[in-house]
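First the structure, which I've put down as structure tokens, then a few questions once you've had a look.
As you look at this complex, bear in mind that one protein chain is not there, while each of the others sits in place.
What follows is subunit A.
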Amino acid sequence: MALAFDEFGRPFIIIKEQEQKTRLRGLDAQKANISAGKAVARILRTSLGPKGMDKMLQSPDGDVTITNDGATILEQMDVDNQIAKLMVELSRSQDYEIGDGTTGVVVMAGALLEHAERLLERGIHPIRVAEGYEMASRIAVEHLERIAHKFEFSLTNVESLVQTCMTTLSSKIVNRCKRSLAEIAVNAVMAVADLERKDVNLDLIKVEGKVGGKLEDTELIYGILVDKEMSHPQMPKQIEDAKIAILTCPFEPPKPKTKHKVDIDTVEKFQNLRQQEQKYFDDMVQQCKDVGATLVICQWGFDDEANHLLLHRNLPAVRWVGGVELELIAIATGGMIVPRFQELTPEKLGKAGLVREKSFGTTKDRMIYIEHCANSRAVTIFIRGGNKMMIEETKRSIHDALCVARNLIRNNSIVYGGGAAEISFSLAVEAGADRYPGVEQYAIRAFADALDAIPMALAENSGLQPIETLFAVKSQQTKEDNPCCGIDCNDVGTNDMHEQNVFETLIGKQQQILLATQVVKMILKIDDVISPSDY
């Protein structure tokens, strides 16, 4: 195998310590890879769609996560297999790029692999299969553009955005109040969206969660929520028309970077130094006061003395605010982050209509709300829920919904959900296959078949007869030439996704096809797996 012979006919070894490595080659390697990919897809298959089930994951430290989000499931699964890791990467890149459809992309890749395996068994070369898939994906993407609808929305008319977000949320545990959550997500995105550049910076949306209360209490705050409290218990809990000094320097004597020593050798020096120190504190507070600040937000801690001086001069302060939060506060209030006291000027102060401290529950939990900011471009979504896992899952769901809304602002094309898009381009690929001569045609056909896997899984998860339902819908699509027919997961009674208001974003779907095809191509091209043995 890995033996070669030199010119004298003596064998020598190319790969060192061969017997300690496990090695798979040729068809075996491909089959092993495909079955690993399929195994991952099989885990996610049941999570697809509005009636999909959740997975419970226990981390190495014993923490429990319950989720329906494909990317999260795969990330937390302790995957060891290389190919399985590729699938994990796949869903992660879908998550980064689009944010939604992370389950779908893996299921699609799994189905493509499954059909590729059959072709390989017939002796078709993997590269030919890969090429066929590539062509098919091109047909599918083009077809998608054709069937996509554009819809109009404006700052005042966001109904269609809300509908699309609701489709995303309906597969999560939060679907009990998907309407309100979708509205929150859309409003949040609209608040920070730059409609001219068609871009949304999701960093401006902060998602905070706190256990307790119920899901219905989740709210959108036009401002920033900081999980901190006033540095001194006796500072005022509510400040109106606050002028905020945002500092990244501690209320402490300076610590120069260069090494230095201050020697005290006489009594005078000792006293001098002490006065200096006191003056220093006094100056710091005075500088803040002089520029007219009524609230100090600081990234670092304060000395006890500084703290008291602040209280004394009636200057409320918040300490140990994280860097990200600090930036958000600066954006929201229109202030500048000031790294040195000397540089404080009145123009650099941020402005907020109302800053208040609110306490929760029976324990000493307090949070600071900064609202009515000068620039309402930064918002916070504050999630409440019965337990920690619920909050985490809601955070993930909201993130998905936010991504969907952002994608729609970037590109307002939609396709129909509920498997309608998949069925439609499966038909298109099937029809397009005939135009390609050669072995690739087989692969294109297989691609079309594989695309059926998603509506099939949807139907299966919803408790419908998968094959029967799928082909009924398929024939309906061909007969009526209506790409809006999908699987009726919610038992509404109509197959028309347009009526059910089930939408998905065009770029999300396109990205799914492209990513899945790419990964499958990559997996098919591998014909040799060399892994070091356990040591």
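Note that a contact is a pair of C-beta atoms (placed from the backbone, for glycine too) under 8 Å apart; a residue touches a chain by one contact, two chains touch by 3 or more; residues count from 1.
In this text, contacts and distances are computed from a predicted model.
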UniProt protein name of the chain not shown, from "ATP synthase membrane subunit DAPIT", "Tubulin polyglutamylase complex subunit 1", "GATOR2 complex protein WDR24" or "CCT-beta": "CCT-beta"
Selected residue (touches chain absent from view) among A:35, A:187, A:375 or A:411: A:35
Touch criterion as defined above, residue of A:77, A:249 or A:291 at the omitted chain: A:77
Residue touching the undisplayed chain, where the options are A:276, A:342, A:465 or A:494: A:276
Sole residue of A:48, A:173, A:247 or A:284 that reaches the chain not shown, by the stated touch rule: A:173
Positions on subunit A where the hidden chain makes contact: 31-33, 35-36, 39-40, 43, 46, 51, 53-62, 64, 66, 68, 73, 76-81, 83-84, 173, 176, 211-215, 232-234, 252-256, 259-267, 270-271, 273-274, 276-278, 280-281, 303-305, 307-309, 311-312, 359-365, 385-390, 463
